[in-house]
Structures are given as structure tokens and as C-alpha cells.
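What follows is one structure encoded as C-alpha cells, with my remarks underneath.
Removed from the display is one protein chain of the complex; every other protein chain stays in position.
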Amino acid sequence: MTEPKIQIRDLYLRYSDGKEALKGVSLDIQPNLITVAFGPSGGGKSSLVKVLNRLIDLSDVDEMRGEVRMGDLNILGKDTDVVELRRRIGVVFSRPIPLPLTIFENVSFGLEVAGMRDKKKLSERVEQALREAVLWDEIYDRLDDPAASISGGQQQRLCLARVLALKPEVILLDEPTSALDPVSTAKIEEFLETAKKDYTILLVPHNQQQAARMADKAAFFLQGELVEYTDGESMFINPRDKRTQEYVQGRFG
Amino acid sequence: MRRYPEPKESRFGITRQQSQKIGFSFIRLISLITVLPILGIIVYIIVKGGSHISWEFLTSMPSDGMRAGGILPAIVGTFYLMAGTALFSIPLGIAAGIYLSEYAQDSYWTRFIRVAIISLGGVPSVVYGLFGLGLFVLFCNFGISILSASLTLSIMTLPVIISTTEEALRSVPYRFRVVGVSLGGTQWQTITRVILPQALPGILTGIILGLERAVGETAPILFTGATFYLPHLPSSPLDATMALPYHIYVISTQVPGMSSGVQYGTVLVLMVFVLGMNLIASLIRSRARAKRQW
């Protein structure tokens, strides 16, 4: 078995409002696979996503302990360069949130704040990212239009493209298709299937069908606990834990 | 307007519908009384002052003890004061607005700042004048000068700029900040590249309204920078200056035998200044609203 990309040990998180979002979660995320984190809402999946690239810093947190490592990097470390971390671990949110800039600027934003100034280089990277996100052919002649002017499905792929432009190692997707139509959803899923050879992918699916379709590895979260973590197939066909069985068979959630 | 079924019972011999009619007419009358004098004043000033406005009036020095000639030094002085006020109050006001909107936690210190801003906003203009006299003119030894007056007006303008900046920034959705940071931007990069441009129209509106107020004020510059009469234009920030509002005060109360043409002409020029700024501010506001993407 390959070395895990991200190692999570005993991760505990409580928000200022007293809610315990994660109650001692341990999980290894493998590279070049799609890891699906699923379960009923409030289970801690989104909090996990926020912790991994330290967007959790923007929330009011009461207590956070445990260990999260990516290679030699201690993700939760006090001195960790979070800006650098967020370039290595990109995130796509549940709704498309284009910045109020042009299409081009949305993709180049991350590169520019990282210090890239060369216009030619920027153009290359933007085009490359848009192609990778299967969006280039649809919008190559409108790069200077406001990002809000394209369709919702295109916007979400734009959000994906601006993450890809940074050449991240890990991509976190938090219910990325929940606001999309089936066609756009399929495009995102197709992308993920081909992209997994280059990236480590953690997907919070927006329903169980998607979970079953996409999962190489699957992690079932329930009320802040990781109940079961196994291969995608065994999870949905032959879950071991009783609670997983009940959820997968649709008895609750 | 909504329509509702009409109950028939009555009180004091009139139906409720009749009482509503009377009430509405009364409120309409009140609004009319409020608004008409303003429109009347504006029309009156335009009519009485318009005929006196000429290129010469705007660009020549006063003569005959200010009873004739132009008002150039007052116009120039007002520009200088506005520029000086803008120079100090805009950077400080915007920075403070950014702090309150983007960085400040809900702490006692922050509340203290808010109380201070509210208090600054309520200090009477003549008290600003006293303060400017005490601090800038005497203590800092800037003398009665454009510098002292601009600094005084800046502090008076500050609360307006701070609050409008804060409000404009807060109206930009929080999610853009999260996205900016998630793409590896620092907080400051996200603010300057994404949030601030979106808030700019609101901030500009606030700046213009703040400066509009500063331009029209007399009391704060009475003892800090304004002078009765200046035979030449001010040449340094340490010179005293004439200014439109103070000039109006002087020629309407201190100079006997004043020609009413000069008076109304000067008032009209100040009104054009002020209402022009008001107009620009509302144009910016409505254009920004139409262009907004969120």
C-alpha cells in the first residue's frame, strides 16, 4: 500500500457555540484515489474539509486538537504557512461562488496573489486550467466577461479551474454538484474520474448515488464520528457496522 | 396599495374610511409643508443669483470693499480646504472603515471605537472650531491657516467616511472573502483585490457626502483658517484663506451697503458646489447598483 497523502489522527473540533463537530477522527487519505466522505448532515464532513486547508481559521472555534499531516507538513501547526497550505490543498464549495471579477481574473487570482506577474505565463496557466476543467471550449472568447454572466454549471467548473490553476496536490470538494443540473453534474464527475491520477481527491457527495458512483474509498461520518472507513465497493454492498448498514439502506438520514 | 373589506361601523359619526382619508390628507399636507420651502429657496436663489453669475464674477478679485468685483479667492480657498480635508480624512477614514468591517473583533475596544465615532459625529461644529483653535492654531503653532482649517474639517468629516466605508464593505457578501482566502490570498490581498473594488461606489458616495458637508461649514473654520479679506490668493498651506461659506456670512452680516447681486451670486455658487456634489454622489450610487453582480 502506498504512503497516505494526508494522515489524520484523533482530530477533535468544537465550535464556540458548543457544537462538537468532530469527536476524535482518524483517517488516512490515499493519493490518486477519490475518497468519499458521506453521511447525514451535521456529521462533520464539512468541518473536516474546513480543517484540512485551515479555512477553519475563519470560524469561531473553541477547541481543536489532534494531528493532521501532509507529508512532513503539520497542517494544524501554529507556524504553518496557511497561505502556502491553501495553494497545495484547493477547495470547491457547494455553490458556485465566482468572484465579482472577469472569467480570466477568477482563474488568475490565485496565481497573482502568489506573485505571478508575467502576463504571458498567466495566460498560459489560465488556459491550461480552463482546458483541464473542460470549460475552455465554451468560454474562450469571453474571458473578459464578468464571471457571473455564465451559467451555473459553467461557474462551478470555473471555480474548479481556478483551483487547478494553482496546481494543487489535493482537491477538496464539498457537495460540488448540489446546485447543478444533471448534465453539469456529469461533467464534474467525469472530470474527477480522469483527474484522480494526478491529484488526491476528497469528495463530500451530495447524495448517496453519487457517493456509490464515485468512491474508491468511502468514509461514513455520523455525528462527528468516523463510523466506518473502507473500500467504496464494500462500503455500499457489504457494510460492516450496523449504523452504516441502516444509513446505506436508507433507514435514516 | 392594498385594499381590504370595508367594515361599516363608525366612530364620532365618521366611518373609518373617512378618518383614513382625513388622516392621509393631513400627512400629505405635512410633507408638502416640509418640502415646499426647500424647493422655494432653491428656485429663489437661482432666480436672484443667476443673473449675477458671469465668468468675470467667478474669476476676478473682489473690489470696492467686497461690494463689487468677483469672488475668485473664496472659490479657490474653498477648493484648497476641500483638497486639504480630502488629503487627511480619506486615507484615515477608509483605513478605519476597513478595520471596523474586516479586522475588528466584537471586543470592548471595538465598542469603545464605535462610541468614539458616534461622539465625533455629534460634536457641534463650533466646538470643532474651538478644538482646532486650541490644538492646531495655538498648540501646534500652525496659525490661522489652510492647514489648521483642513485638519479641523478632516476630523469633523472622519465619522461620515468611516461609517460609510464600513457599511459599504459589509454589504459585500462574506463568501467572497472565504473564496479569496481559500485560493491562497492573504486577508489584505483579498480585501484590496476583491472586496474594496466592490465597495468603492459606496465609499466614494460617503467621501463626497462628507466633503460636501465640510465645504459648506463655516463655524469650524471661523477661528482656524478663514479670513475676512485677502488681496491675493493664498500661496502656502500656512496662509489663511477666504472661503465661500465664510464669505457669505461676511457679506450678509458684516458689510453695510452690500449689493444683493453679489450676495445671491455667491450663495448660488456655493449651492452649485454642494448640490453638484450631492448629484454626483447619487449618480455613482445608482450606476453602481445597476452594475452590481451579486
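Letters A and B name the chains as they come in the text, with residue numbers starting at 1 for each one.
Definition applied: contacts are C-beta pairs under 8 Å (C-beta built on N, C-alpha and C of every residue); 3 or more make two chains touch, one makes a residue touch a chain.
By definition in this document, contacts and distances are computed from a predicted model.
Peer 1: So which of "Phosphate transport system permease protein", "Phosphoribosylformylglycinamidine synthase subunit PurS", "NADH-quinone oxidoreductase subunit N" or "Stage V sporulation protein AD" is the UniProt name of the chain that got left out?
Peer 2: Cross-referencing UniProt, the chain left out corresponds to "Phosphate transport system permease protein".
Peer 1: From the list B:L147, B:I162 or B:I207, pick the residue that touches the absent chain.
Peer 2: Final answer for the missing-chain contact: B:I162.
Peer 1: Residues of subunit B in contact with the chain that isn't shown?
Peer 2: Interface residues of subunit B facing the absent chain: 1-2, 4-5, 7, 16-17, 19-20, 23-24, 26-28, 30-31, 33-35, 37-39, 41-42, 44-45, 91-92, 95-96, 98-100, 102-104, 106, 109, 112-131, 133-135, 138-139, 155, 158-159, 162, 170, 173-175, 178-179, 186-188, 209, 212-213, 215-219, 222-223, 245-246, 248-249, 252-253, 260, 263, 267, 270-271, 274-275, 277-278, 282.
Quick note on the criterion: only the chains that are shown with their structure count from here on.
Peer 1: When the centre of a chain is set as the mean of its C-alpha atoms, what distance in Å lies between subunit A and subunit B?
Peer 2: 48
Peer 1: Of all residues in subunit B, which touch subunit A in the complex?
Peer 2: Listed in rising order, the residues of subunit B that touch subunit A are 175-186, 189-190, 193-194, 197-198, 293-294.
Peer 1: So in the complex, which bits of subunit A are touching subunit B?
Peer 2: Of all residues in subunit A, those touching subunit B are 53, 55, 58, 83-84, 86-87, 90-91, 93, 97, 99-101, 109-110, 112-114, 146, 148, 162-163, 166.
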